[in-house]
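For reference, the structure is listed below as structure tokens.
A single protein chain has been omitted from the complex, and every remaining protein chain is retained in its original position.
Labels run A and B following the written order; every chain starts at residue 1.
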Amino acid sequence: MNSTLTKYNVLGAAPWKFLLLTATLLFSYALPAHADDHAEPAAVEAEAGPVDDYNALLEAQGEYAPAYDFFTTSMLWTVIAAALVFLMHLGFATLESGLCQQKNVVNVLFKNVFIISIGVITYALFGFNTHYPGDFNGWFSWGGMIGDLNADGGNTWGYGGLGLAMTGFGDFIFQAMFAATGATIVSGAVAERVKLSSFMIFAVLFVGVAYPIAGSWHWGGGVLAGMDFKDFAGSTVVHAFGGFGALACVMVLGPRKGKYTENGIKPIPAHSFPLAAIGVFLLMFGWYGFNGGSVLSAEPSALGLVFTTTTLGATAGALGAISISWFMLKKPDLSMALNGLLAGLVGITANADVIDVGGALAIGFIAGIIVVFSIIYLDKAKIDDPVGAISVHGVCGIWGTVATAIFADGFDFVTQLKGALLVSAFAFIFAYIVFSILKAVMGVRVSEEEEDRGLDISEHGQEAYSS
Amino acid sequence: MNSTLTKYNVLGAAPWKFLLLTATLLFSYALPAHADDHAEPAAVEAEAGPVDDYNALLEAQGEYAPAYDFFTTSMLWTVIAAALVFLMHLGFATLESGLCQQKNVVNVLFKNVFIISIGVITYALFGFNTHYPGDFNGWFSWGGMIGDLNADGGNTWGYGGLGLAMTGFGDFIFQAMFAATGATIVSGAVAERVKLSSFMIFAVLFVGVAYPIAGSWHWGGGVLAGMDFKDFAGSTVVHAFGGFGALACVMVLGPRKGKYTENGIKPIPAHSFPLAAIGVFLLMFGWYGFNGGSVLSAEPSALGLVFTTTTLGATAGALGAISISWFMLKKPDLSMALNGLLAGLVGITANADVIDVGGALAIGFIAGIIVVFSIIYLDKAKIDDPVGAISVHGVCGIWGTVATAIFADGFDFVTQLKGALLVSAFAFIFAYIVFSILKAVMGVRVSEEEEDRGLDISEHGQEAYSS
Partner (left out) sequence: MNSTLTKYNVLGAAPWKFLLLTATLLFSYALPAHADDHAEPAAVEAEAGPVDDYNALLEAQGEYAPAYDFFTTSMLWTVIAAALVFLMHLGFATLESGLCQQKNVVNVLFKNVFIISIGVITYALFGFNTHYPGDFNGWFSWGGMIGDLNADGGNTWGYGGLGLAMTGFGDFIFQAMFAATGATIVSGAVAERVKLSSFMIFAVLFVGVAYPIAGSWHWGGGVLAGMDFKDFAGSTVVHAFGGFGALACVMVLGPRKGKYTENGIKPIPAHSFPLAAIGVFLLMFGWYGFNGGSVLSAEPSALGLVFTTTTLGATAGALGAISISWFMLKKPDLSMALNGLLAGLVGITANADVIDVGGALAIGFIAGIIVVFSIIYLDKAKIDDPVGAISVHGVCGIWGTVATAIFADGFDFVTQLKGALLVSAFAFIFAYIVFSILKAVMGVRVSEEEEDRGLDISEHGQEAYSS
């Protein structure tokens, strides 16, 4: 140790003093350690009798005991699926930051850390009990903070039976991971010019208030549940919800500076395609939890079908987008291929549990075609969506919902359309009003100088990359 | 909303009209909603009797009911393993793009999106039923498109019993994720100069036709199954298959321009080591599904052993490659460390379920040494493989297969060698012929100008990075 080292000493004294202190501490522990009353390792401790501990666990289930092993497996799947959906937020973060310009990357990442955090916490504080209000008028109910969801049988088969084979906390955490998705979708569409503080307020309201209300209509037993509307894992109530909220925000916000000029549309290229590709693959990986977890148990027939249709929808979407964009743009376009894969995933999300192999391929392939046209059309309409979120999640969310009636048996086209439009309209109106108020009160857009300079420096004083 | 905003209005009318429309829509829903006949939340709905729904599920299993919980757990593992193997494709995409030059990154990513998509879809259209033809002559059979794999007991224990404890769709999706691997391996070896359209045609044939045929010899009950050839999760039938297909393509294609000059071998450095490292770690993560899922059930003894030997093989491979490359190159080489880890994984893949701890360490460590020599030797032989795919997957695939006879009990060296050579030779010949035909008909290589400029601009008109 050289003589200048003491200046790094956080303890305000020579390291030797700390060594002395801890040595004394160690010694003081050493004495009682000679006694033999310390605990045995867990492995030994648990062996009271061969399977007595398991039998005790089983007995504690009471009348639900016969289903306990199935319940355990189903609950395991629920929490793993929740973790997979969590990872989708890394997918969104990397996709959005990859497709943006370098000068706005820190801002994108910051928004995504904030969104998942506030999404989960507002869901605990009021979202979950608003989303699943129990018996209510079908349109609106407001819930409070979650408590001990293991109590009152919340940790037994009695909580949800086969239709929801998980504990109360399992139910909460799986749904909580979905909650932030809506704001993440909006985040991509408004990227590169939105004012951070305004967006953060919007995100809290969109995720914390609007999402659980719209969700309660379908999954909480509200009006959509009452009209036999089918939306398996949320083509409408998650994706179209986010996509049409995004459309409203973009309309209020306006396009990025210099995007639409008198000389036509100026393409603003992705700053990092590897980052965007990482995002899309991670989103697909996480989607196995999003769709697979929506089986709400580990029932093997449904699980195998959902994994298969989800995969076929996604890959057919990529091929659809590759085909049509190669034909139209005369080049094999990577961003279209990536968006096509996502479009297929969004399209299959409404019906992954009821579609057959051919239907999954058709829905995905058409979604891949739709997304290319939608992106091109929106750009012509000067709706500036840097990541294609409105097309991928909004347009293909509606497509997937109505396609359910086309390609699967037993669903009504008009009902599907009505449900999709109801939720999309609600998201659009809610976002339009909230974002317009924010615009009037505090502004929703950074200044032109800040936009030029990039949000990373102007909002955060940080740069995404340095040498 | 400022006055210029209407020009962004995708609906061709003022936003207020849309608001009015949707408000009307909302109102039209509101009326029937007052009725009380909407569905209860799922949680409530399912509670007909305490465990009646589960008992009904169990009863539907008929004679298979006693194994239902084990079947459910095994099937859950199968689909999770499939998702992990899916993520390996992100691993391949990032590893390959990381090791390539910046100007070819978009091309690499595009190829990988295409390969996984076409791999899964051809597997649904004819691969799966070619791979598992049922009773056949042991060499060749051709299958059609999959249908409802849940039908005819495909969703019960009767589908595969303990040897394949999953539903038909579970079997399909797990195997489908493997299918694209062969072409992905080739993709890395031919990177930076292959013509995209030719490669895409090759990939369809290699993945869609050659892979399921070769696979049927071993896993479909063909000739290799008949001679007690051991290849647990595919050191030979997946990795050596891909590696020797890659060797053939590289021989037909030739090296990258400027790689082998009169003044010696010009190193072409990786454009992004972080990307490459992400790829290798993701590959190892996904390998737990690749090897672990190949247990084909959740049988605990096998699962614990396979996870342990897979991990020891990989880490010993990294240490082997670090040691030998440090000794030979006088520097601790990151790309060798990464390739060593992969080499260990490929080596352990043939035998992870039958090897012991010492054997796993030995096989991995030696694989790590072999891969370094192989990479150096191939470079001297002017076989230009930008990512080391031939050495990692081809050479170490054969090593793992024969090492099974050396380090595990009860396997015959000659049988192992014959099986490994048979599949490798088939892959080599198939790839050589197909790629040669493609070369004659449409060319397999971009022009020298395009290679100089990079495939991203010349093939896609896009760049991987921009500011």
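In this section, a contact is a pair of C-beta atoms (placed from the backbone, for glycine too) under 8 Å apart; a residue touches a chain by one contact, two chains touch by 3 or more.
Model, not experiment: these values are computed from the prediction.
Per the touch definition above, the residue from B:64, B:126 or B:373 contacting the chain not shown is B:64.
Screening B:322, B:366, B:403 or B:455 against the full complex identifies B:322 as the residue touching the chain left out. Checked against the hidden chain, the listed residues A:176, A:355 or A:408 yield one contact partner: A:176.
From the set A:73, A:325 or A:374, the residue in touch with the chain omitted from the display is A:73, counting the whole complex. The chain omitted from view is touched by exactly one of A:267, A:410 or A:461, namely A:461. For subunit B, the list of residues touching the undisplayed chain reads 63-64, 66-67, 69-70, 73-74, 76-77, 80, 84, 101-103, 132, 134-135, 137-139, 157-164, 171, 219-223, 225-227, 247, 250-252, 254-255, 269-274, 277-278, 280-282, 284-285, 288, 292, 296, 298-301, 303-305, 307-308, 311-312, 314-316, 318-319, 322, 331-335, 337-338, 341, 356-357, 361, 377-378, 381-384, 418, 421-422, 425-426, 428-429, 432, 436, 439. Contacts to the hidden chain, counted on subunit A, fall at residues 1-2, 4-5, 7-10, 15, 18-19, 21-23, 25-26, 29-30, 32-35, 37-48, 50-51, 53-55, 57, 68-69, 71-73, 75-76, 78-80, 82-83, 86-87, 89-90, 93-94, 97-98, 105-106, 109-110, 112-114, 116-118, 120-121, 124, 145-150, 155, 166-170, 172-173, 176, 196, 272, 275, 278, 459-467.
Here is the rule we go by: only the chains that are shown with their structure count from here on.
Centre to centre, using the average C-alpha position, subunit A and subunit B are separated by 26 Å.
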